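The complex is shown incomplete by one protein chain, all other protein chains being positioned as in the whole.
Per-chain residue numbering starts at 1, and chain names A, B, C and D are given in the order in which the chains are listed.
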Amino acid sequence: MAFLVRRLLLAVPVIFLVTILVFSLMHMLPGDPATVILGQEAPPEAVAALREQLGLNDPIVMQYLHWLGGVLHGDLGHSLVDNSPVSDLIAQRLPVTVELTIGTFLIALIIAIPAGIISATRQGKFSDYVASILAMSGMSIPSFWFAMMLIVLFAVKLGWFPASGYTPFFENPAANITAMILPMFATALREAAVLMRMLRSSLLEVMSADYIRTAYSKGQRERVVVLRHAFKNALVPVVTTSGLMVAGLLGGLVITESIFSIPGFGKLIVDSIYQRDFVTVQGAVLVSALLVVVINLAVDLTYSLIDPRIKVGKGAEG
Amino acid sequence: MSTLLEVKGLKKYYGTRKEVVKAVDDVSFTVEEGETLGIVGESGCGKSTTGRAILRLIEPSEGEVLFQGKPLTALKNAELRKARRDLQMVFQDPFASLNPRMTVGAILEEPLKVHGIGTATERKEKVKKLLETVGLTEAHYDRFPHEFSGGQRQRIGIARALITQPKLIVADEPVSALDVSIQSQILNLMKDLQEEFQLTYLFISHDLSVVRHISDRVGVMYLGRMVELSPKKSLYDNPLHPYTQALLSAVPHPTPGEKRERIVLTGDVPSPANPPSGCAFHTRCHACMEICKTERPALKETGDGHFVACHLY
Amino acid sequence: MSHSATQASASNTAVPVVKKERRARQFWRRFSRNKLAVVGGVIILVLILTAIFAPLIATHDPIFDQDYNNLISKPGNGHLLGTDDLGRDTFSRLIYGARLSLEAAAISVGIALVIGVPIGLVTGYYRGVWDEWVIMRIVDAMQAFPSIILALVMAAVLGGGFFNAMVAIGIGFLPSIIRITRAQVMTVRNLEYVQAAKAIGARDGRIMFLHVLPNCLAPLLVQATLSMAAAIVAEAGLSYLGLGAAPEQPSWGSMLHIAQGYLNIEPLLAFWPGLAIFLVVLGFNLLGDGIREVLDPKLKR
Amino acid sequence: GCSSSNSADTSKSDAKPATNAVKQGGTVNISLDADPPKLDPSFSTALVDRMVFQSIYDKLVDLDDKGNIVPMLADKWDVSPDQKSYTFHLHPGVKFTDGTDFNADAVKFNIERYMDKASTRRNELQAVDKVSVVDPSTVKIDLKQPFAPFLSVLTDRAGMMVSPAAVKQYGDDFLNHPVGTGPFVLKDRVKGSTLTLEKNPNYWKEGLPHLDKVVYKIINDSNQALNNLKSGQVDITNVFPTKEIPNFANDPKISVVNQAGQGFQGMHLNASKAPFDNAALRSAVDLMIDRDAIVKVVLNGAGTAGHSPFAPTQFAFGDTDKFERPNVDKAKELLKQGGKPDGFSFTLKIGTTPTNQQLGQMIQNMLKPAGITVNLEKVEFGTLIDQAKNGNYEAVQLGWSGRPDPDQNLYDWDVTDGTQNYSRYSNKDVDTLLQSARVEGDNNKRKELYDKAMQILNTENPYLYLYHSNNVFGLSKEVQGFVYVPDGLIRTATLSK
């Protein structure tokens, strides 16, 4: 518990910096939000009025503090564009991306773990080569291109899956899943490749460790040595990568989301940037940074589950 | 003979907020000009830390180091860099102590460059000559470290320490990474060089035989403290501290069938983060008394330059 | 003296301990045994040659050779891979696209290295408050920021254009470059040869740049190569979102962006630039991986 | 003085003979290419908002399929001879979907709300002096001076009636809780994804709407929208990839609505700074552009090349829309006049869509023979508008979706300090002409005034008109009752499936 508190406290400056970073970046963006929101036809008075109403005429620092004050009271503010609470927007969009992320990650794991193990234990053999080449290719395919090709094949030519669109899971689970499969696969391929390579090299390293030789010297069979003795030890870097990956996916599915017209979190941020909806962007990025912190925490907790040497709270900084 | 180096109350604590590792805890000794002071002790007892703190490669937490009467510990950075011309170090790991991206020539010339000694050609000459001195040849000048064996690398390390013609060389386990037959080559070389250049050595090792061979005086460290310090003969023939006695008796002799009284210590060396109170050795000492548990014994002379920190004396 | 002399000659005769091979050649030999890495190297070489000799290889002008009577045509009619939405020769645009891809990789990774390496070097060497509480927290904050969004905003802040977009992508690479440099510096600075340099009285600057930095380059080289792959994908991604290279520039990413509109009509239009990106990214990845394998002592066999 | 007075009894759905009974119930899915940001007509700025508004709100008057102004909530209206006073006779017994009454008070409330400083409708209603309630079903609007486009304005957002009670209840958040008198009621919304509307069971037009549900789905990409149309997940798409039009000529399931709209596309040339402070150079650029090629390539023929802001359906349309074929010699002549005989270069800022890019590159290519070098700069839309407004550009490509009245497509662009006069163009004669056209009630006279203004503008060329694009919808053949209205907005009340 003390550890959790300490870690969260340590995260405070980071979160704080994130807010400053996003705030200043958004205010450095060319394009006055009032102008963007009101569009081409707006008369200058309306723009001025909106600026006033949005508090855009206050000094930047005041705007920041005002926003921060709200955040500290649990109020992320209201969207500049449609006035709905930013927290509602996030609550609507985040679960979609979370579903997408989890699905992507699971698919990636299901591919990566067996492939990584096979490739590591058959190092230098044909199957290793095949797996390595496939992994390298997987890593090199731009996911949005891959997505486009998947749409051409599976949605347009074969018609197995919808080309795009999104149905909330609780509305129609089957429709939800069929709509999510292509986007998940489009992204998962690359992630699987990354994980697989990480697992492979980590396993190879572990397989040359002394304690693996010890395990063999006990008369243990290879399968047991690999799955029991080596695998768990090889997981630490894989978990690190997974953490980074999940964190990256949560904010980084923008392009997948736009290709498949999925109303996700990344798209919310990008759309809000385009609409100069500062408040929404700030809120969303803040939440995303918090998620990163939480994921890192989860990763650290996982470490200590895997490796008793890593005491929770130690070895955080690399 | 005059005192070249004087170490007074040297301490080095590594602190995390929760625990303090007392790597070196109040160590004092002197090194006379031209002699070799050996320091022995088990792994983690603070030998290296002592050596490095003297050269201020790590900043000592407390204490004073006088070199030729001048306090090294008080020097500013620039002065310290200058002073390092006279104080050199030979490192333990012949594989890690040479920059893999520099040629032997560049490695050896660097100290000269740093101290602005000689012209380019003079430096090159000097290096080539020194290569011969340490048992290598001119031909090695342009080679990279990875092209050498461990023993040869250690020669290069020694040459680097020698090139500025220092007065004191701190050698931190210079032979422990080497095979026996190579080890003796290096030990011989070091002895020869000492003679040739009137060097003073602070020789750190965990190997009692090696220390005996090379040293004039020997200090024994345990858990960051100096427990015994004495001329070699009297230390090896008549060890006073129970730890020294145990240490000496634990060394296997290459004499088969020899029957010896062996003191086998129980337990492990305690952690320097949490050293026992009083005499740090009392937890493993066969002669432990009540006073040992509470009072830390001072290093006192029992005669003939033989110092011991033990309540028995 | 006599002793050392005899030893000198003796040790000479027994020297042949380690191969007398120079690093570069040894590197090359190891590298060339890794077939995949060689494939990667060849791909990149072909890319570079294509970029240099684009005018000789291309059959048409990539920008101004528009033919409004021959839009989105299939291969044929003097167009090796058909034409695009303005009747331009797809093949020629692909060929010229190699230049942009190389520039994208060079600019973004260059920026990241030029800024990131010194920061990582200095903070990793000195550690302390600045490192821990300022630089690393900023790096954390940047990493907590979704990377594509960072690039997007930075690109918008810096203003349009290819160069700026690449700078934005380069800034996105900064955190990882700083981290890798710093981690490496922190390992290397404790190595004995760095201590040795300190012991001979060398200044910090000399130690950092002569002793620490050169020995940190291996992982940076790997990271740089892999980042080049990432840069090309990122450029395509930004182009896909409508930012990046000027519209007439035959960047593969913007070609893809345009081609997406014709996916139902002519999927091949999206196929070619995608394939080009894939191959080049694969090339950089294989190369980076090969270099890593050669340099990583743990993987040496 | 032609005070139109119309008194068609109920709704225009009667225009269609309801011979065999229209199918009731069911859902129609309409794809929109963007998420409607603000469901409040008072603050709405986006074209796509207006799509959804057609289902939620009714207007005082509406447009019919010919573009004529027809009754809606106002059964009829009288215009005073000085054209400064409009009296609307409201349809009786209409209720908002929150159960409150629609009456003259509500109209007064709405018009005044739109005139508020913060409202984006303010500019459209600036001619309004005051609104007075004559009796519960009669409301009178007085203008400061005659304003010819007034009724046209009321066919759109400024004429939409929202529930005053709901506005009071929700305040700023009304835009997320829209309440009108329309055929459908907003039930559920997932931002960025769907808007689900349900039938208004008490709709005042007898027998309407037919559908139980209308779902707007946000699909940004027109190709994706088409894919969804093909697979049946969507019944109507509000955009259609024009290059696909020929492929659907005989499609059994999908028909394409491809009709002229009211808008125009073109580019602003910044007349306040070099090089385009020189009219000859502007004209040289104008002359070199091959508009026919653009329509062919960019629109795949779904539009008409043009040289004026007036769409073919509008009364002001005519000879002013004609243009010359590109002519290098003549252009060179103009360049000489402009003091740049060897050509010049300028930066054209364009948006980031593929169409924007295509257009930009064609212009770049077309100007090359005259020695004019175009540097294209892709600018993200938010920045683009900002820079256009601030005059921070040399040339910028921006168009207009169009409105029914010519004034709404010209006045603000070319009058000195007009809200859309990004070209920073100023010409006394043009100002006078456009002002007079505004207050003139007779459309024939107005056309003359516009012709005169366009003659000046087509030689001065502060804005280069390029083409009028069509509105192109994809429509499943299962959908019945679709009526194309030239404002390009889909009316859902009459749909059935």
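One rule holds for everything that comes next: a residue touches a chain if its C-beta (ideal position, glycine included) is under 8 Å from a C-beta of that chain, and two chains touch if they have at least 3 such contacts.
As a working rule, contacts and distances are computed from a predicted model.
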item	value
Per UniProt, the name of the complex member that is left out, chosen from "Hydrogenase expression/formation protein HypE", "Peptide ABC transporter ATP-binding protein", "NADH-quinone oxidoreductase subunit N" or "phosphoenolpyruvate--glycerone phosphotransferase"	"Peptide ABC transporter ATP-binding protein"
Chain not shown: contacting residue from B:209, B:274 or B:294	B:209
Which of A:6, A:66, A:157 or A:232 contacts the chain that the document leaves out	A:232
Touch list for subunit A against the chain that is not drawn	123-124, 208-211, 213-221, 229, 232-233, 306-309
Missing-chain contacts mapped onto subunit B	42-43, 149-152, 179-185, 187-188, 191, 206-210, 212-213, 232-233, 236, 246-258, 262, 264-266, 268-269
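FYI, only the chains that are shown with their structure count from here on.
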item	value
Chain pair, C-D or A-C, that carries the greater number of C-beta contacts	A-C
Chain separated most widely from subunit B, comparing mean CA positions	D
Length of the line joining the C-alpha centres of subunit A and subunit C, rounded to whole Å	23
Computed distance of Cα centres, subunit D from subunit B, in Å	88
Separation of mean Cα positions, subunit D and subunit A [Å, integer]	40
Shared interface positions of subunit D, touching two or more other chains	221, 227, 380, 383
Overlap residues in subunit B, where contacts from two or more other chains coincide	none
Complete list of chain pairs which touch one another	A-C, A-D, B-C, C-D
Subunit A - residues contacting subunit C, complex	13-15, 17-18, 20-22, 25-26, 28-31, 132-133, 136-137, 139-142, 144-145, 148-149, 151-152, 156, 201, 204-205, 208, 247-248, 250-252, 254-255, 258, 266, 269-270, 273, 285, 288-289, 292-293, 317-318
List of subunit C residues in touch with subunit A within their complex	36, 133, 136-138, 140-149, 152-154, 156-157, 159, 179, 183, 229, 233, 236-237, 240-241, 256, 260, 263-264, 267, 270-271, 274, 277-279, 281-282, 285-286, 289, 298-299
Partner subunit D, residues of subunit C touching it in the complex	63-64, 66, 68, 71-72, 85-86, 156, 160-161, 241-244, 246-248, 254, 257-258, 260-265
